[in-house]
Every structure is written in C-alpha cells, then in structure tokens.
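Every protein chain of the complex appears in place save one, which is left out.
Think of it as A, B and C in the order they're written, each chain with its own count starting at 1.
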Amino acid sequence: MQYLYETIFYSKEVNELFSNEAIIAAMLRFESALAKAQAKHNIIPVSAAELIVKCCSIEKIDIEHLIKEAGNGGNINIPLVRQLTSVVKKQNDQASGYVHFGATSQDVIDTALIIQLHSAVQLIATDLEQIIKQLISLTKEHRTTIMIGRSFLQHARPITFGFKTAGWLDALLRSKQAIRNLLKENFVLQLGGAVGTLSAMNEKGLLVGETMCLELGLDLPAKPWHTQRDRLAMIATSLGILSGNVGKIAKDISLLSQTEIAEVMEGWKKGKGGSSAMPHKKNPVGCISILSNAERIPGLVSTMLSSMVQDHERATGAWHAEWQTVTDIVQLVAGSVNKAVEVMGGLEVNKEQMLRNLEITRGLIYAENVSLALAPLIGKAEAHELLEQCSSESVSKNVHLKDLCMKHPVISKSLKPGEIEKLFDHTLSLGICDVFIDRVLNKNFSS
Amino acid sequence: MQYLYETIFYSKEVNELFSNEAIIAAMLRFESALAKAQAKHNIIPVSAAELIVKCCSIEKIDIEHLIKEAGNGGNINIPLVRQLTSVVKKQNDQASGYVHFGATSQDVIDTALIIQLHSAVQLIATDLEQIIKQLISLTKEHRTTIMIGRSFLQHARPITFGFKTAGWLDALLRSKQAIRNLLKENFVLQLGGAVGTLSAMNEKGLLVGETMCLELGLDLPAKPWHTQRDRLAMIATSLGILSGNVGKIAKDISLLSQTEIAEVMEGWKKGKGGSSAMPHKKNPVGCISILSNAERIPGLVSTMLSSMVQDHERATGAWHAEWQTVTDIVQLVAGSVNKAVEVMGGLEVNKEQMLRNLEITRGLIYAENVSLALAPLIGKAEAHELLEQCSSESVSKNVHLKDLCMKHPVISKSLKPGEIEKLFDHTLSLGICDVFIDRVLNKNFSS
Amino acid sequence: MQYLYETIFYSKEVNELFSNEAIIAAMLRFESALAKAQAKHNIIPVSAAELIVKCCSIEKIDIEHLIKEAGNGGNINIPLVRQLTSVVKKQNDQASGYVHFGATSQDVIDTALIIQLHSAVQLIATDLEQIIKQLISLTKEHRTTIMIGRSFLQHARPITFGFKTAGWLDALLRSKQAIRNLLKENFVLQLGGAVGTLSAMNEKGLLVGETMCLELGLDLPAKPWHTQRDRLAMIATSLGILSGNVGKIAKDISLLSQTEIAEVMEGWKKGKGGSSAMPHKKNPVGCISILSNAERIPGLVSTMLSSMVQDHERATGAWHAEWQTVTDIVQLVAGSVNKAVEVMGGLEVNKEQMLRNLEITRGLIYAENVSLALAPLIGKAEAHELLEQCSSESVSKNVHLKDLCMKHPVISKSLKPGEIEKLFDHTLSLGICDVFIDRVLNKNFSS
Partner (left out) sequence: MQYLYETIFYSKEVNELFSNEAIIAAMLRFESALAKAQAKHNIIPVSAAELIVKCCSIEKIDIEHLIKEAGNGGNINIPLVRQLTSVVKKQNDQASGYVHFGATSQDVIDTALIIQLHSAVQLIATDLEQIIKQLISLTKEHRTTIMIGRSFLQHARPITFGFKTAGWLDALLRSKQAIRNLLKENFVLQLGGAVGTLSAMNEKGLLVGETMCLELGLDLPAKPWHTQRDRLAMIATSLGILSGNVGKIAKDISLLSQTEIAEVMEGWKKGKGGSSAMPHKKNPVGCISILSNAERIPGLVSTMLSSMVQDHERATGAWHAEWQTVTDIVQLVAGSVNKAVEVMGGLEVNKEQMLRNLEITRGLIYAENVSLALAPLIGKAEAHELLEQCSSESVSKNVHLKDLCMKHPVISKSLKPGEIEKLFDHTLSLGICDVFIDRVLNKNFSS
C-alpha cells in the first residue's frame, strides 16, 4: 500500500520500484548474480551456485522478521544474508557457505540501489521524451499565438506562446541529453568486499565483476567506489536540474492560469483539482505537485553533495544518509515528469484572452518601440525619459499611449502618424521569435 | 509494516504516529471535534454531530480506496470527507450535510499534522530528558577522568572526560529549554475555512475554535495561519538544532572509538554493529545512525524555510512541500534521540587508554605550559618560537619534550628542574575544568 | 567600498559592521578587554594592560599585510596578534609578553563575531519594529477594504486587505518575540583557551570572563562553547524564519502588483525599478531584493545546521564554515527588513481595482455560499455538485452565477430571490475577519 502523502507527489510506477519487496528482490538479484559468476569462474562449486540462485527468491524471505532485525542491528543486508543462508542450508549445508561469498554489505546495498535507480531513471526518460513531443506540438501549433511577455511579473513586450514553449523545450532537450549521458556512464556494479580489494576472492575477482555486469545490465567501474560517490551525486544533480526545468514550466502555467490572467488552464476532469469548500474551484493540481516537488528536491540534492565527504574505505554515516535521500529525489522527479505529461496533454490555451490581456496597459508595452524610433532623432536618453513621462501620463489619465504619442508635440514632430501606428502593431513587435523557435525545433531533430 | 530503510534511522514509536492509519485517524479527530463544537455552539444540530462523531472512526474508512482517489485528485482530504459523508448518509441523509461544515481541506490536514507532531515532539522530549540524565551521571562519574583535548584532530592539552560530557550536556540543556518553549507556543489549531475568515460559520466561529482546542489539546492562534508557516518552521529548526547537538556527540564518540584511539566504545550486544564480511568488527552503529540523520536534516530544514514564502491565502505548492519534509525531520530527530539514549546507556569508557594516549606525543602537549612560563622571562614571541623548535626536535629525535627542556641551555637557565617537572604534570594542567563542570550541572537544577 | 552585487541585497549600515576594519576592530576589542580584565584580577601587570589597551587600535594595524599573512597561514587571528605584539613591544618589551595571554584564536574570532552579530541583530530588530508599526497602520486603515482572497492562485472568497496585512503582522509579531529572546540569551563571550579549560590563566579565569562581559556587553556562558554551536545556529534559524515571514509579504505584494491584478504597487520614485530597455516599466524592486534574499537564506541556514557536527574541542573545518555563512545570513536579513520598511512605507493600495477584480469571475466566488445554503435543504454532496455544474455553466456561457441561480429550477425552488441576492453580497461574506484582525492587533499591545 502506498504511503498517503506520497500518492500526491510520486509516480505510482516508480514508487513500486522502491517498495520493501523491490529492495529485497534487487538485493537477491545481486546475491544470485554473484553466485552464478563465481561458479562460472570456479570460485565456488557450480552446484552450490545453482542452489543459491534458486533460493534467491523474494517468496522465501520473511520480510517482517527481516525488518525487525534490520532495526535492531542497523544494517539491512546482514539479516537478509542470514535468512538466505539458512534457506540454502536447509537444502544443502555446504552450499550455504558460499552465500554472499567475499562480498560486503555495501556491495549488495549499493548494487541493489543502482539497479533500482537504473529502472527509475529509464522510466523518467520515457516520460521526458513524451513531454518533449508534446512541447514540439505545442510550439508548432502556437508559433504565431501572440501574447504578452512578462518581466518581473509586469507586462513587458509581446512574444508568442510558441516562443514561450520553445524556451521550455530548449531546456528539456538539454535535460534529455543529460539523462542520456547519465544512463551511459553512472550505473555501475559495486563489488569490492570489505575494503574494495576483493581480497576474499582470488585473482579472478575482476572476471566475476564482468560477468555480473552482463547479468545485471550494469557497467563495470574502474574500481569499487565505496567512498567515491560522485556518480550518485551526478544522478541526483542531473535529476535536480530536470526538476528545475519542469518546475519552471509549472511556475509559468500556474501563473498564467491565475483567475485574472486565465491564458492557459490545466485540462479539467471530474475529481481533480476541486476544493472541499468551494464548488467553483479548478485548481492547477498538476502544477502544484510539480512545484511542491521542485521545492523539496534542492535540499535533498544538497544532502547528496554534502554526504560525498566520506571517510576512508567505508563511511561512518554519510553513506547511510544517501539511501532515502536519493530514493526520494528519483521518486519526486518521476512524479514531476509524470504530472507534466498529464498537464501538457490537457493544456487549454485561450488565444482570445491572450489578445485581451495584451491591451490591458493601453499600449504601454510599445513604449520601447517609440523610444527606439525616437533615439536616433532626439538622443537615446532623452527618448527613454520622454517615454517614461508619457507612460506615466497614459496611466494617470487612462489614455492609450498611441493617442498620447500622436498628439505629443515632440513625438508627432519626429514621427509620422503611419510610423507611430506601426510602432503599436504587435505582429511587428516580435523580433526574431520565429528564428529562435526554428533553432530549438531543429536542435531536437539533429540530436 | 515499516519501510525497510526507515528501520535504521527512525524511532519505531514515532514512526507509527505517521502511518496511513494514524494520519487518517488524526484527520477524523478534527472532523469529530469540529462537529461536536459546532453542535455545542448551535451551528449544526446536536443529533447530526453525535452521528458524525460516531462515524469518525478509522474502521469505517476504506484506506486503499482513499489512497487511490488521493493520487488522482491531488488532495488527501477530499476523498476522506467524501467517504465520511457517505458513511453518515447511510444512517441519516440530512446529518451528512453537516460533515466538514465550513472547514477547508487545509484546516483538516494542518490540524492533523499538528496533532501528530505534538505527540512526536513530546516523545522526543522524553528521550531528551533521559539523555540529559545519562549525561549528568557520566559528567559526575568522569569529572576527573583525564584525557587529551583535541583541536583540529591534533592533540592539544588535557581535559577530563567529564568536562567533555559537560559540554554535550550544556548544549542539550539549551535544547531542552527550546523544546519546552516549542511545546508551549507552536501547536495550534488550524481553522479558517476557504480563506481564513470562517465565513461559512456564523459569528460563533471563534467559539468553535476554542472548544475544539480544548478537545484536541491544542492552542488557539490569534488567527488562521494557512500561509504564515513560521510555527512549523520553528518546530523544524528547533529539532534541527537538537539534531546538531546530538550529532556533535555522535561525532565525538565515533572518533574516540577509532581503533587507534579506543577511548570510548558503544556498548556491545549480539547482533548489533557486526559486519557481513568481517567477524571482528564492532561498528559504532548507534552513532552511524545519528550521524546519518544529522547529515540529512539540514537540507530538509532548508526546505521548510524556503517553503515559508507562500502565496496569498493558500499556497500553490509550498504548503504541500511541508508534509513529508517536516514529517521526515521529526522522525529522524526522534530516531536520533532514541539511538542516543541507547548509546549513552551502554557507553564504555576506557580510562587506561585515555592515559596511554596522553603520552603519545612525548610531552608536546605541555609545550604551551613551558612557553607561558618562559614568556615573562624571555618575551612571549621568543618563548613561543623556542617551543616550536623544541617541539620539532622532540619529534625528529624521538625524545620526550621534558627531557629536552631540562637540557636546553635557555630553558634550563630560566626554569628550575622542579618547575619544569610541574609544567608536565597533567593534573596541574586542567585549568578551571571543575568550575565549568559545576556551572553546567547547576544550570540544570535551576532550570 | 561595497561589493557591487551586495549593494542590491544588503543593508549598507549592517554591511559596514562586517568590513575588514570592523572585524579587526572587534578582535582588538577582545584583546583590549582581556588585558584589562586580567590586570584587574592580577593575572598580568596593570602597566602592561594599559599599554596593550592603548595599542589595541585599528590605526596601528597594517591591514594589507595582515590579509596577506592570513591567506598564507589559514588563520586571521595569528597575524593580528603578531602585529599587536610587535606594536606593544616597540614601547615595552616585557609588556608584549602579556598580549593575548592565555587565550586561543577561536576565543578572539568567536567573540568578535558575536559582537558584530549583536550589533547587526539590534539593527534588524529596529527595522522590524518599524515594519510592525507600518503594518498596524495598514491593518487599521484597510480593515474594511474588500478584496478577493486567493487560494492556489485562483479566486476563492472575499477578504479585506486589512485581514491580509493582519496575517503578515501576526507572523512578524512572533518574529519580534523570537528576536527579543535571541538578544536575551545567545550573545555570549567565548573565552576558554586552547581546549576550553582556561588552563593558561589561574583559578581566576572565570572572574576574567565576567569582567570582560561587562566591558563588551555580552553574557557569560556556563562554559566555553568552541564546539557547541547551537547558539549560532539559533541566531541563523531565527533570522531565517524572519526572512521567510518577510519573504511571504514580498511574495504577496509582487503577485498583487502584476499588471493584470494591480491591486497594490510599491511606491515609485525616480531612478528606482526602471528598465534599461523599456521606459514604461515599474518593477517591484524592493520585493525582488527581499525575494532574492529569501531564496538564498535557507541554503545558508542548512550549512549552519550541518556545521554543528563539530569534532572534539575545536573543529576541523566546520567552525571555519560558519564565518561567512552566518555573516551572509545576517546581512541578507538586514537587507530584507530594510527593503521592507521602504516597501511598506510607500505601498500604494488601489481599492477600486480590488473591487473590480472581485467581479472578474461573475459571482463564482460565492458558489460556496449558495452551496452551504442549499446543503441542509438538498444534501451537502448534492449541493456541492450542483454548484460545480452551475459554475461550469457560468463560465462557458459567460453568465453571472447569481443570474443562473435565480433561474435554476432546483435552486430557485429552495431559496428565495432575496436570499440568493444576499448570498452574493461581499460585505456579508467576510466571516469573522474583524474578530481575527482585533486579536492580532491586541496581541501586540499585550506583548
């Protein structure tokens, strides 16, 4: 059963990857792969390995008992090995001597964690790919959907909604590349024994590692990494950046869906986003989850970084601090991309409202156009100051800036009415929006 | 069933306070108290309230279903209210109209969280009181147990073990006071309705709040605090500081139990602190858990602080970010004080080893004594530099510094042999250790 | 000269408290107070003390040289003591032997830091007091200024602007109390010598400490606190919470001053908040600084917490990590309260716009009123669902919800027109706004 709070923020599918059963199953996969590989390289008898492999099954483990012992002893692997050994022993006394042979708890726990993270990051990559597709569509569809661009929460100048989504897309394309690189290099086996020297195996320890990697779908590191944790930190930070990129999108959507702005809206379906008090409410619940996750992840990432400073060959606490932290990060990010797929899929874009909002300032957003047109004629600073004054007047008198400009002695002397008219045409105020959109769209095809 | 990782770091008792069942039970306590209070103040019929109170029972709730709906809708309260309403309705249609009357989801969720945190912090306070008792004993017992004081991990000058534990105690006494203040002021009801005005009740809304506080053992705030989260932040930071104080103790103990130092040792019992690979290992597992928790808490606290910046009357994500974060903090701190009670209870102090270690530097730790004695005679800077040289010579030649001083032309001319002898007597090097110990011990009695 | 970036975020006055000159001056105050106290208690000759006190003057220090040596040696106190000693020595060889007598670098650096922080927190308290006064005025003035309350960035139900500012005030009154407590207990002398035992002084060490406290305006701790850093953490977290409380205000104001909402505006003056490109822009620059600071402080606080885990009698790095971190925190918070005074002082509140915005949803914000009125008549769930439908219809058909209700078969059968009319009157939708406002205002008088 999921944890109540987690249902809001996690992805169900990824959450299951980190259940008690899944953790233990991943640990058993390690033990099974170890025995198999050791048999292949003549470190333990083939028959012992076969029995161990057969016994490495979650059904044979008493999880409640394991949990109790873990709590008492401060280690989740030792009671598992004890149970596994005893299961094997019941069938063959001697074979039980080869369970977990030459490995240390951290080998098992780290490798199991890597296996779980690997699956989770692959699921995240799939959702990310989906969001990217959705954003490509949105960008193409809204390439010319004009809206106001905003700086410091104030109306600035026009953009298009496609230009905005191209910005979201641009960042996610970089995250896609980052996750791709992540999957290439950071999911490696842990196998070192007590201090990383594989001293309890013979000279074929490395071959055992290679064989296990094939079995588990992991890469073989140059050496064990019991206290060199930069790969885990890399996973954490790459996901942290992805969360930031997705959080920025949710921030924009939640702001754009404010009652007064109402330019976009999360798609609506029965039973989602309502209020227990107010029947009219349609809250941006997808964005809320994403924003909440984005709020939590940075602190968790900082823990992954600070816990890199580990002592000697196996760390006194800093290692332990990683388990739930990196697990939380990956689950929160999985939740965020999951919600983002949903949000993108249902996004309602209100073009008319975007046009209406453009007019709210009565032309103030074109003040820069006029200022730039005047600059070569009356000096730049003068033009800037002149338009600051006209802007104030437009506000205080509730008059459209264009009308003010038409009648202004200096401006009307410098610019013809037709020129002034053009300066207030939003379709002529978009700069090279289109060029930038194409550059982003082409980037994806070439990557 | 506990989550596997959590067994190592959490307190079992506090962990249970935050189970799915416990969360829902706390939410039902809110709904029950609300109905009761509203009946008392004639806002809803007494008979309806009685039925609602009766139905507010965890057994009547389909938790699996609730979890599923929470995941879909992004809110853990709405599906609960829906179930509760339907349970009531089966018995009395009209009464069901008074379920959750005039309240909003955040009222329920915040108050439930506060109830749970309240219980948890009280349990933490109990463990803290126990650690303080243990430290008072240790301080008295080891008031004169001489050991080396260390700065920057280097031998500095002698202290006593009781002086060290008095430092631990001194900090925990401040935390005790902080937790006591915390319990006085920060556990308050949340009751405001949609935007905090209690508009759906009549003018007796405040009386409802007062009555609910009596029922729930909470305080009544000046006004609802839907987006004023400093009290939660206060809980988080006070616990964060406690974690730091306990972490410092675990740091010292783990360092003192290094194989080469071996001055103290966590008590040993079968099945605790062993290694899956190495039969001889006795790891400081209590300290490891405490240190791991101390590594994780600061990042979580930073999230509680950053999520204080909430928008308008109910926040878009920042509120949601608090739930698991503050819950994690309180559980980790509960785990840490729990482990600390165990560690303190079993602590083995090796006085002989402490004395042996004092001699490792062959008298170097008394270099300052000689320097201070020489300063008025030959100048302070000269004395300091002279002792720097003698210290180097003592190391390079493997000669005790006292012997060097006795034979040194300048020193032996300035100080008599008996004087030099005294400068190397550790019982004479403890300054006002004792005065400081008493000041700390007395502080507790007066608090 | 200030650092360019800092000008935007810091308070100039507090920034000067942490200049190189100010740091050194504070360290010299320690050395001077130490000598004076030691002379008083016959630990060093009065004449030596008098000379030392005279030489403890920033003019006598070659700061550039000090900085160079600090960089090489990794300690900012040792080169200062060296210079001071040499200044004294030039006038009296013997007296120079009593400079910094029996103290350690950390005694000087910690005490100097505490002196600086003390001054800074007092300045922060003054600004906070000013903000509180401003908020009391605003609350009284706008007690009945009706505006929409917003949850999840959506219109929810009406509140008054005075109710909103009462919420801000409520939180700041708690921070005021917290800062007051802070000033009472946490600014203590550091004086312990090498390992905290004051071994280099005689039995009168404690008297020296007491005398220094009188001189420096600090409190005497139970014992030295070289590696017990909870007081510093307390300063950091209390200020972090204050920053969150102020940040929440800036968040609200920045959102309320969005072009589309325009309900409040930071006061405007020439040369502030303009844009280099857009002459019409009036950015909420005060809020921007506050929000930027609020973004940065939580990470810094987390460092103060994690660095509490210090080793033995003097810590290997964790102590050093505090200096710039706590200094940054205090400067950022000082900057934030400073900006807040300015923002509050100039705040422009647009009541008409608030009323206009209330009408944007065409009555949807009163859906809950209707739902609550219907609940006892047709069942609560039914009423809620009915209003969900009407709300959707109101939006899709662009019809005021009141008109819809008047004509709705079920609603018009259950409620009379006059009753419906009243449900849409905002002055009747404010609940006990006023009661809560009074509770907050009275709280201040009683505190």
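The definition used in the following text is that a contact is a pair of C-beta atoms (placed from the backbone, for glycine too) under 8 Å apart; a residue touches a chain by one contact, two chains touch by 3 or more.
These numbers were taken from a predicted model, which means no experiment stands behind them.
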TODO: Taking the full complex into account, find the residue in A:228, A:353 or A:392 that is in contact with the omitted chain.
DONE: A:228
TODO: Give the residue, chosen from A:310, A:324 or A:394, that touches the chain omitted from the document.
DONE: A:310
- [ ] Based on the whole complex, identify which of A:99, A:120, A:364 or A:404 touches the chain you can't see.
- [x] A:99
- [ ] Touching the hidden chain in the full complex, which residues of subunit B are there? Just list them.
- [x] 148, 150-157, 254-255, 257-261, 274-275, 277-284, 288, 298-299, 302, 306, 357, 360-361, 364-365, 367-368, 371, 383-388, 390-391, 401
TODO: Name, in rising order, the residues on subunit C that touch the hidden chain in the full complex.
DONE: 1-9, 12, 20, 23-24, 63-64, 66-78, 81, 100, 102-105, 193-194, 200, 250, 254, 271-278, 283-296, 298-303, 306-307, 316-321, 323-325, 327
Task: Interface with the undisplayed chain - residues on subunit A - done: 82, 85-86, 89, 93-94, 96-99, 101-102, 149-153, 156-159, 163-164, 166-168, 170-171, 174-175, 178, 193-201, 203, 205-206, 221-225, 227-231, 233-234, 237-238, 240-241, 243-245, 247-248, 250-252, 255, 291, 294-295, 297-299, 301-303, 305-306, 308-316, 368-369, 372, 375-376, 379-381, 383, 429-433, 435-437, 439-440, 443
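The rule is simple: only the chains that are shown with their structure count from here on.
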TODO: Tell me which chain's centre, taken as the mean of its C-alpha atoms, is farthest from subunit C.
DONE: A
Task: Rotation angle superposing subunit A onto its copy subunit C by C-alpha atoms, nearest 5 degrees - done: 180
Task: Separation of subunit B from subunit C, taking each centre as the mean of its C-alpha atoms, in whole Å - done: 24
- [ ] Averaged over CA atoms, how far is the centre of subunit A from the centre of subunit B? Could you give it in whole Å?
- [x] 31
Task: Per-residue multi-chain contacts in subunit C, two or more chains - done: 150-153, 156-157, 255, 298-299, 302, 306, 368, 383
